[in-house]
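Every protein chain but one is kept in place in this view of the complex.
Labels A and B are assigned to the chains in the order they are written; within every chain, residues are numbered from 1.
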Amino acid sequence: MPADFVPLLLMLVLATGLALTLLLAARWLGPRRANPVKVSTYESGMDPIGTARQRYSVKFYLVAMIFIIFDVEVVFLYPWAVSFQEFLAAGSGVGVLVVVTIFILVLAVGLLYDIKKGGLEFD
Amino acid sequence: MDLAGAYEGILFDVAGGFTLLLLMTAGVVCIVWDIFSNDDPVLPVLAAMTCVVAAGWEVRGLDAGSSTAFYDLIRAYGLTSYINITLLISALVSIVLSVPYLNRIRRGYGEVYALILFATAGAVMLASANSLVTVFVGLETMSIALYILVGLVRQGGGGIESALKYFLLGAFSTGFFLYGIALLYGATGTMILPDLAAGFEARGSMMLLFWAGVALFLVGFLFKVSAVPFHMWTPDVYQGAPTPLTGYMSTASKAAAFAALILVLYYGLGDLAATKWQTALAVVALVTMVGGNIFALVQNNVKRMLAYSSVAHAGYVLVALVAGTGEGYAGAAYYLLIYSFMNLGAFGVMALLEWDQKEGSEQTIDSLSGVGLRKPILGVVMTVFMFSLIGFPPFGGFFGKIAVFAPAIEAGFTWLVIVGVLASALSGYYYLRVLYVFWMRPQSWSAPQVQAHKFPVPSLSAAVLVACAVVLTVIGFVPVVRDLPMVYFDVAFTGGTP
Partner (left out) sequence: MLAESLFVMLGTLSVIGALGMLIARNPVSSALWLILTLFCVAGLYLTLSAEFIAVVQVLVYAGAIMVLFLFVIMLLNLGTMPTMKGVGWKKAVGFVLCVVVLTQLVLIGATGLDLLPATEVVDVANAGSATTIAKSLFTRYALAFEVIGILLLVATIGAVMLAKRRFA
């Protein structure tokens, strides 16, 4: 068990506790005198039109999907970044550099493809 | 892991994984080419040439002893070369047949050919797996490329429905598969297939973990080879996908999955497992053969019929695996080669006879009446494919069936083989029905059919189909093709430590 993560746990507990406390405190302490204006959705003073549950365009989804792909790429690169010194010290620096460079190049092709085929444009 | 000298043997490894690396490189080159020159007609040529070169390289490896490369991640030469040649032939034929087909339906994108290469790379990795990691990565690369290819046509809803079903069920089966791998790793402490049995015994008292892992792992495989009761996706997916790519899916992905299954059973589970999984696989083989053939009987759409027939053929291959002997595995490898020719051919002919503008998903068998008289080349090659699929001598299918059934009899599974033979007799009905419609029904065509049949058959496609038919006619008389895989499971050949 990595003890280094105990502070993180403490912070998590504190944050959750604070959020819950504030919510519950507002509920218990706050006076509730509702009227139609108060409970209506805040629209900068305008009367709200329609519902907030609008359907998204699928284009957002494409961007999100491409984001995930490159997110996963970063996940693979992180171990390389933190261990490169050790590889270098062992004399395998060039080898690991080649391995990772091929990986990045392949994904760069993906990025180029995205740009050229309009994957990043809203049409 | 010792970092110093970690990359010293890499050049030797590159030779071992040449096909895989070549396919990946060519795929990336195709994509880059396509980026700068949209849908260039050179791309399919490049892809096809890649397959030819890779197959040529693999032929060199046929006689070499099996070895491993990349820190035991993959196997090279021997059986792997044999299976890789099957996969590459399948990719080559599919590429050649796809070009006129996709151009006709205006889907001749350059990406398609790159994706076929990537899918083949995944299949090659899967079929040369020597580690659970390789199995998984290969399977996923192949599957994801295939999901995209299936969803190529988005009009009319059929293709997108196919792609979604394939994707959801495929992802589901991957879940099983991955869980199985995790449990196996937990029970054995190793990912390398030949070390599984030893790892299991060294750890001890991991019975539940190990066998649950094996079971989940097998479920994942049986999903991919569409064995009953995991076959539900097959007809829908095959029906909606572009026809030449359906041919690719039904041959390459199935051959690769079976090859990996052979490797897992032979190297991974070995004697350790003999009794336990044999019974389970025998039951699956039984219901697959019977189920596939019975469902195929009542289909009116040719692609659905061929889909169920491919389910039945998966059952025949499973019979060979049930035997659990070297002859059985060799027979399975031989059958996969022959099956690839038959199915690629059958789907190829159907691709050329499509008139419904919906990738054949609405086309009934009856609508093909009199095609044989009108287009005799297609009629004749279809006759060969159908007879071969039945398992009628002297065509390849007959010799293939002998190769898968004989080892099962020797291993004492006579009852299973009897069911198999009866089931393939049943299959005669629906295969011969196609021929009856092709040759003996008078033509009664609707306007769109006539329109479609004015198209001449592309000469290259016809040449490939004829080549498949010729191979099927003569392959049974070339004993070396059948005997070659036997050698790979010979202890004398592999020196005891495969």
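Following the convention adopted for this analysis, contacts are C-beta pairs under 8 Å (C-beta built on N, C-alpha and C of every residue); 3 or more make two chains touch, one makes a residue touch a chain.
Treat the numbers as computed from the prediction; the structure is a model and nothing was measured.
Asker: Identify the residue among B:18, B:70 or B:334 that touches the chain left out of the display.
Answerer: Among B:18, B:70 or B:334, only B:70 touches the chain that is not shown.
Asker: Name every residue on subunit A in touch with the hidden partner chain.
Answerer: The list for subunit A reads 1-2, 5, 9, 53-56, 58-62, 64-69, 71-73, 75-76, 78-80, 82-83, 86-87, 92, 95-96, 99-100, 102-103, 106-107, 109-111, 113-114, 117-119, 123.
Asker: If the hidden chain were put back, which residues of subunit B would touch it?
Answerer: That gives, for subunit B, the contact residues 1, 3, 6-7, 13, 17, 20, 24, 27-28, 31, 70-71, 73-74, 109, 111, 114-115, 118, 121-122, 125, 133-134, 137-138, 140-141, 144-145, 147-148, 151-152, 154-155, 163, 186-187, 204-209.
Here is the rule we go by: only the chains that are shown with their structure count from here on.
Asker: Using mean CA coordinates as chain centres, what's the gap between subunit A and subunit B in Å?
Answerer: The mean C-alpha positions of subunit A and subunit B differ by 39 Å.
Asker: Give every residue of subunit A touching subunit B within the complex, in rising order.
Answerer: 86-87, 90-92, 94-96, 98-99, 106, 109, 112-113, 116-117
Asker: Could you pull out which subunit B residues touch subunit A in their complex?
Answerer: 2-7, 10, 28, 31-32, 34-36
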